[in-house]
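Every protein chain except one is present and positioned as in the full complex.
And then chain A:
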(Lines give C-alpha, C1' and ligand atoms only; values in the text may rest on other atoms or scores of the structure.)
Protein backbone atom coordinates (compact mmCIF):
# COMPACT_ATOMS: atom_id res chain seq x y z
CA UNK A 1 0.00 0.00 0.00
CA UNK A 2 1.45 3.29 -1.05
CA UNK A 3 1.62 6.23 1.29
CA UNK A 4 0.08 9.57 0.24
CA UNK A 5 3.54 10.93 -0.49
CA UNK A 6 4.34 8.06 -2.84
CA UNK A 7 1.02 8.45 -4.58
CA UNK A 8 1.69 12.16 -4.99
CA UNK A 9 5.14 11.42 -6.36
CA UNK A 10 3.69 9.10 -8.98
CA UNK A 11 1.46 11.89 -10.16
CA UNK A 12 4.51 14.16 -10.30
CA UNK A 13 6.54 12.00 -12.65
CA UNK A 14 6.81 13.47 -16.12
CA UNK A 15 8.02 16.50 -18.00
CA UNK A 16 7.35 20.17 -17.50
CA UNK A 17 9.09 23.44 -18.28
CA UNK A 18 9.98 26.51 -16.29
CA UNK A 19 10.96 29.99 -17.29
CA UNK A 20 14.54 30.52 -16.22
CA UNK A 21 15.20 34.17 -15.34
CA UNK A 22 18.41 35.68 -16.69
CA UNK A 23 21.40 35.84 -14.35
CA UNK A 24 20.57 32.57 -12.59
CA UNK A 25 22.46 29.35 -13.14
CA UNK A 26 20.38 26.43 -14.38
CA UNK A 27 21.62 24.29 -11.48
CA UNK A 28 20.10 26.76 -9.06
CA UNK A 29 16.79 26.51 -10.90
CA UNK A 30 16.91 22.73 -10.79
CA UNK A 31 17.83 22.68 -7.11
CA UNK A 32 15.11 25.08 -6.09
CA UNK A 33 12.55 23.07 -8.03
CA UNK A 34 13.75 19.92 -6.28
CA UNK A 35 13.56 21.57 -2.87
CA UNK A 36 10.04 22.80 -3.55
CA UNK A 37 8.95 19.37 -4.71
CA UNK A 38 10.44 17.74 -1.62
CA UNK A 39 8.69 20.26 0.57
CA UNK A 40 5.39 19.48 -1.10
CA UNK A 41 5.90 15.72 -0.94
CA UNK A 42 6.95 15.64 2.69
CA UNK A 43 4.12 17.87 3.82
CA UNK A 44 1.52 15.31 2.77
CA UNK A 45 -0.25 13.79 5.78
CA UNK A 46 1.63 10.83 7.19
CA UNK A 47 0.02 7.45 7.64
CA UNK A 48 -1.37 6.89 11.13
CA UNK A 49 1.09 5.03 13.33
CA UNK A 50 0.59 1.26 13.51
CA UNK A 51 -0.41 0.06 16.96
CA UNK A 52 0.95 -2.89 18.79
CA UNK A 53 -0.22 -4.64 21.91
CA UNK A 54 2.23 -4.47 24.77
CA UNK A 55 2.06 -6.18 28.14
CA UNK A 56 2.89 -3.59 30.72
CA UNK A 57 3.88 -4.95 34.10
CA UNK A 58 2.87 -2.90 37.06
CA UNK A 59 3.38 -3.85 40.66
CA UNK A 60 -0.10 -4.12 42.06
CA UNK A 61 0.01 -3.32 45.76
CA UNK A 62 -2.19 -5.81 47.53
CA UNK A 63 -3.87 -5.10 50.81
CA UNK A 64 -1.59 -7.62 52.52
CA UNK A 65 1.43 -5.78 51.17
CA UNK A 66 2.47 -8.70 49.04
CA UNK A 67 4.25 -7.99 45.85
CA UNK A 68 2.19 -9.17 42.92
CA UNK A 69 2.85 -8.56 39.30
CA UNK A 70 -0.18 -7.60 37.33
CA UNK A 71 0.16 -7.59 33.60
CA UNK A 72 -2.11 -5.37 31.61
CA UNK A 73 -2.41 -5.39 27.87
CA UNK A 74 -2.25 -1.96 26.28
CA UNK A 75 -2.35 -1.01 22.65
CA UNK A 76 0.39 1.53 21.98
CA UNK A 77 1.48 3.29 18.80
CA UNK A 78 4.80 2.02 17.45
CA UNK A 79 7.02 5.05 17.78
CA UNK A 80 9.71 3.72 15.49
CA UNK A 81 7.41 4.58 12.59
CA UNK A 82 6.84 8.12 13.83
CA UNK A 83 7.77 10.75 11.20
CA UNK A 84 10.03 12.49 13.72
CA UNK A 85 12.02 9.28 14.06
CA UNK A 86 12.04 7.98 10.50
CA UNK A 87 12.70 11.38 8.96
CA UNK A 88 11.10 12.67 5.79
CA UNK A 89 9.87 10.10 3.33
CA UNK A 90 11.68 11.62 0.36
CA UNK A 91 15.20 12.96 0.71
CA UNK A 92 15.98 13.53 -2.93
CA UNK A 93 14.13 13.34 -6.19
CA UNK A 94 15.65 12.79 -9.56
CA UNK A 95 15.09 16.03 -11.40
CA UNK A 96 16.74 16.13 -14.81
CA UNK A 97 17.40 19.16 -16.95
CA UNK A 98 16.87 19.24 -20.70
CA UNK A 99 18.91 21.36 -23.09
CA UNK A 100 20.84 23.74 -20.88
CA UNK A 101 20.63 27.52 -20.71
CA UNK A 102 23.70 29.38 -19.49
CA UNK A 103 23.47 31.97 -16.73
CA UNK A 104 23.32 34.93 -19.12
CA UNK A 105 20.33 33.67 -21.12
CA UNK A 106 16.75 33.16 -20.08
CA UNK A 107 13.73 31.26 -21.29
CA UNK A 108 12.09 27.89 -21.44
CA UNK A 109 13.98 25.19 -19.56
CA UNK A 110 12.61 21.66 -19.69
CA UNK A 111 12.79 19.58 -16.50
CA UNK A 112 11.96 15.92 -15.96
CA UNK A 113 10.91 14.35 -12.66
CA UNK A 114 11.29 10.67 -11.73
CA UNK A 115 10.92 8.41 -14.73
CA UNK A 116 10.36 11.57 -16.75
CA UNK A 117 14.14 11.62 -17.05
CA UNK A 118 13.98 8.72 -19.46
CA UNK A 119 11.36 10.49 -21.52
CA UNK A 120 13.61 13.55 -21.47
CA UNK A 121 16.48 11.50 -22.90
CA UNK A 122 14.23 10.12 -25.61
CA UNK A 123 12.99 13.61 -26.42
CA UNK A 124 16.51 14.86 -27.07
CA UNK A 125 17.42 11.79 -29.10
CA UNK A 126 14.88 12.88 -31.66
CA UNK A 127 15.76 15.96 -33.67
CA UNK A 128 14.41 18.87 -31.63
CA UNK A 129 14.59 22.41 -32.86
CA UNK A 130 14.52 25.35 -30.53
CA UNK A 131 13.40 28.93 -31.00
CA UNK A 132 15.35 31.86 -29.65
CA UNK A 133 14.96 35.59 -29.74
CA UNK A 134 18.26 37.43 -29.73
CA UNK A 135 18.63 41.07 -28.75
CA UNK A 136 21.56 42.79 -30.42
CA UNK A 137 23.13 46.18 -30.40
CA UNK A 138 25.44 47.64 -33.04
CA UNK A 139 28.44 49.77 -32.28
CA UNK A 140 30.60 47.79 -29.86
CA UNK A 141 32.36 44.47 -29.69
CA UNK A 142 33.22 42.69 -26.46
CA UNK A 143 35.38 39.75 -25.57
CA UNK A 144 32.49 37.41 -24.67
CA UNK A 145 30.05 38.76 -27.31
CA UNK A 146 27.58 39.94 -24.63
CA UNK A 147 27.05 43.50 -23.47
CA UNK A 148 28.46 42.73 -20.02
CA UNK A 149 31.91 41.81 -21.32
CA UNK A 150 34.99 43.97 -21.75
CA UNK A 151 34.68 46.27 -24.76
CA UNK A 152 37.37 45.57 -27.35
CA UNK A 153 36.18 47.68 -30.26
CA UNK A 154 33.80 50.49 -31.10
CA UNK A 155 32.46 51.31 -34.52
CA UNK A 156 29.85 53.37 -36.35
CA UNK A 157 26.57 51.87 -37.50
CA UNK A 158 24.95 54.68 -39.45
CA UNK A 159 25.43 52.91 -42.77
CA UNK A 160 23.45 49.82 -41.74
CA UNK A 161 19.96 49.53 -43.19
CA UNK A 162 17.36 46.85 -42.81
CA UNK A 163 17.98 45.86 -46.41
CA UNK A 164 21.65 45.19 -45.74
CA UNK A 165 20.82 43.25 -42.59
CA UNK A 166 18.37 41.10 -44.48
CA UNK A 167 20.95 40.37 -47.13
CA UNK A 168 23.47 39.22 -44.55
CA UNK A 169 20.89 37.05 -42.85
CA UNK A 170 19.87 35.47 -46.12
CA UNK A 171 23.51 34.65 -46.77
CA UNK A 172 23.82 33.14 -43.27
CA UNK A 173 20.72 31.08 -43.77
CA UNK A 174 22.03 29.77 -47.09
CA UNK A 175 25.28 28.70 -45.52
CA UNK A 176 23.42 26.93 -42.75
CA UNK A 177 21.13 25.22 -45.21
CA UNK A 178 24.17 23.85 -46.96
CA UNK A 179 25.57 22.63 -43.64
CA UNK A 180 22.26 20.97 -42.87
CA UNK A 181 22.41 19.01 -46.12
CA UNK A 182 26.04 18.13 -45.51
CA UNK A 183 25.38 16.76 -42.04
CA UNK A 184 22.34 14.70 -43.00
CA UNK A 185 23.78 11.34 -43.85
CA UNK A 186 21.90 10.78 -47.11
CA UNK A 187 23.16 10.80 -50.69
CA UNK A 188 21.91 14.05 -52.17
CA UNK A 189 21.35 12.48 -55.58
CA UNK A 190 19.00 9.79 -54.33
CA UNK A 191 15.23 9.52 -54.39
CA UNK A 192 15.33 9.02 -50.60
CA UNK A 193 16.94 12.42 -50.12
CA UNK A 194 14.34 14.01 -52.33
CA UNK A 195 11.49 12.49 -50.42
CA UNK A 196 12.98 13.48 -47.07
CA UNK A 197 13.56 17.00 -48.29
CA UNK A 198 9.97 17.25 -49.48
CA UNK A 199 8.74 16.30 -46.04
CA UNK A 200 11.32 18.56 -44.38
CA UNK A 201 13.06 15.72 -42.58
CA UNK A 202 16.59 16.35 -43.74
CA UNK A 203 18.96 17.04 -40.92
CA UNK A 204 21.74 15.69 -38.76
CA UNK A 205 21.19 12.65 -36.56
CA UNK A 206 22.47 13.22 -33.07
CA UNK A 207 25.52 15.40 -32.61
CA UNK A 208 26.55 17.94 -35.20
CA UNK A 209 27.80 21.49 -35.41
CA UNK A 210 25.18 24.09 -34.48
CA UNK A 211 22.86 24.73 -37.42
CA UNK A 212 20.47 27.64 -37.81
CA UNK A 213 17.43 26.46 -39.68
CA UNK A 214 15.62 29.77 -39.68
CA UNK A 215 16.65 33.39 -39.19
CA UNK A 216 14.41 36.43 -39.23
CA UNK A 217 14.61 40.04 -38.15
CA UNK A 218 11.77 41.01 -35.84
CA UNK A 219 12.70 44.57 -35.05
CA UNK A 220 15.27 46.95 -36.49
CA UNK A 221 15.82 50.23 -34.67
CA UNK A 222 19.50 51.00 -34.96
CA UNK A 223 21.50 50.48 -32.88
CA UNK A 224 19.11 47.89 -31.44
CA UNK A 225 17.74 44.94 -33.35
CA UNK A 226 15.98 41.69 -32.50
CA UNK A 227 16.34 38.43 -34.35
CA UNK A 228 14.30 35.27 -34.21
CA UNK A 229 16.25 32.07 -34.71
CA UNK A 230 15.34 28.41 -35.06
CA UNK A 231 18.27 26.12 -34.55
CA UNK A 232 19.62 22.65 -33.88
CA UNK A 233 22.38 21.56 -31.52
CA UNK A 234 23.24 25.10 -30.52
CA UNK A 235 24.76 26.63 -27.46
CA UNK A 236 23.88 30.10 -26.23
CA UNK A 237 27.45 31.20 -26.72
CA UNK A 238 27.24 30.20 -30.38
CA UNK A 239 24.13 32.35 -30.81
CA UNK A 240 25.89 35.33 -29.30
CA UNK A 241 28.72 34.72 -31.69
CA UNK A 242 26.23 34.77 -34.57
CA UNK A 243 25.24 38.30 -33.55
CA UNK A 244 28.90 39.25 -33.42
CA UNK A 245 29.48 37.87 -36.92
CA UNK A 246 26.44 39.63 -38.33
CA UNK A 247 27.95 42.84 -37.01
CA UNK A 248 31.27 42.10 -38.70
CA UNK A 249 29.57 41.21 -42.01
CA UNK A 250 27.85 44.58 -41.96
CA UNK A 251 31.22 46.34 -41.64
CA UNK A 252 30.40 47.25 -38.06
CA UNK A 253 30.36 45.46 -34.70
CA UNK A 254 27.52 44.11 -32.59
CA UNK A 255 27.01 42.67 -29.12
CA UNK A 256 24.27 40.44 -27.83
CA UNK A 257 22.08 41.98 -25.13
CA UNK A 258 19.91 38.97 -24.43
CA UNK A 259 19.29 35.39 -25.43
CA UNK A 260 15.79 34.18 -24.74
CA UNK A 261 14.52 30.73 -25.61
CA UNK A 262 10.88 30.82 -26.58
CA UNK A 263 10.44 27.17 -27.50
CA UNK A 264 12.23 23.91 -26.74
CA UNK A 265 10.79 21.07 -28.79
CA UNK A 266 7.11 20.83 -27.90
CA UNK A 267 7.42 23.19 -24.91
CA UNK A 268 6.54 26.80 -25.52
CA UNK A 269 6.54 29.98 -23.45
CA UNK A 270 2.87 29.46 -22.76
CA UNK A 271 3.55 26.26 -20.76
CA UNK A 272 6.51 27.69 -18.87
CA UNK A 273 6.10 28.29 -15.15
CA UNK A 274 7.39 31.61 -13.86
CA UNK A 275 9.46 31.73 -10.72
CA UNK A 276 6.72 32.16 -8.15
CA UNK A 277 4.87 29.11 -9.50
CA UNK A 278 7.65 26.60 -8.86
CA UNK A 279 5.64 24.90 -6.10
CA UNK A 280 4.62 21.26 -6.02
CA UNK A 281 0.94 21.92 -6.75
CA UNK A 282 1.58 24.05 -9.83
CA UNK A 283 4.24 21.68 -11.11
CA UNK A 284 1.86 18.76 -10.73
CA UNK A 285 -0.75 20.64 -12.71
CA UNK A 286 1.78 21.38 -15.44
CA UNK A 287 2.85 17.73 -15.62
CA UNK A 288 -0.75 16.52 -15.80
CA UNK A 289 -1.31 19.05 -18.56
CA UNK A 290 1.65 17.69 -20.47
CA UNK A 291 0.39 14.11 -20.10
CA UNK A 292 -3.11 15.00 -21.30
CA UNK A 293 -1.77 16.96 -24.27
CA UNK A 294 0.36 13.99 -25.26
CA UNK A 295 -2.64 11.68 -25.01
CA UNK A 296 -4.70 14.04 -27.17
CA UNK A 297 -1.96 14.14 -29.80
CA UNK A 298 -1.78 10.36 -29.72
CA UNK A 299 -5.53 10.01 -30.28
CA UNK A 300 -5.61 12.55 -33.08
CA UNK A 301 -2.76 10.75 -34.83
CA UNK A 302 -4.71 7.53 -34.79
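Definition applied: contacts are C-beta pairs under 8 Å (C-beta built on N, C-alpha and C of every residue); 3 or more make two chains touch, one makes a residue touch a chain; residues count from 1.
Note that contacts and distances are computed from a predicted model.
One chain of the assembly is not displayed; among "NADH-ubiquinone oxidoreductase chain 3", "Anaphase-promoting complex subunit 11", "uracil phosphoribosyltransferase" or "Transcription termination factor 3, mitochondrial", its UniProt protein name is "Transcription termination factor 3, mitochondrial".
From the options A:6, A:78 or A:152, the residue with contact to the chain not on display is A:78. Although one chain is not displayed, chain A still touches it through residues 19, 21-24, 78-80, 82, 84-88, 106, 260, 269, 272, 274-276.
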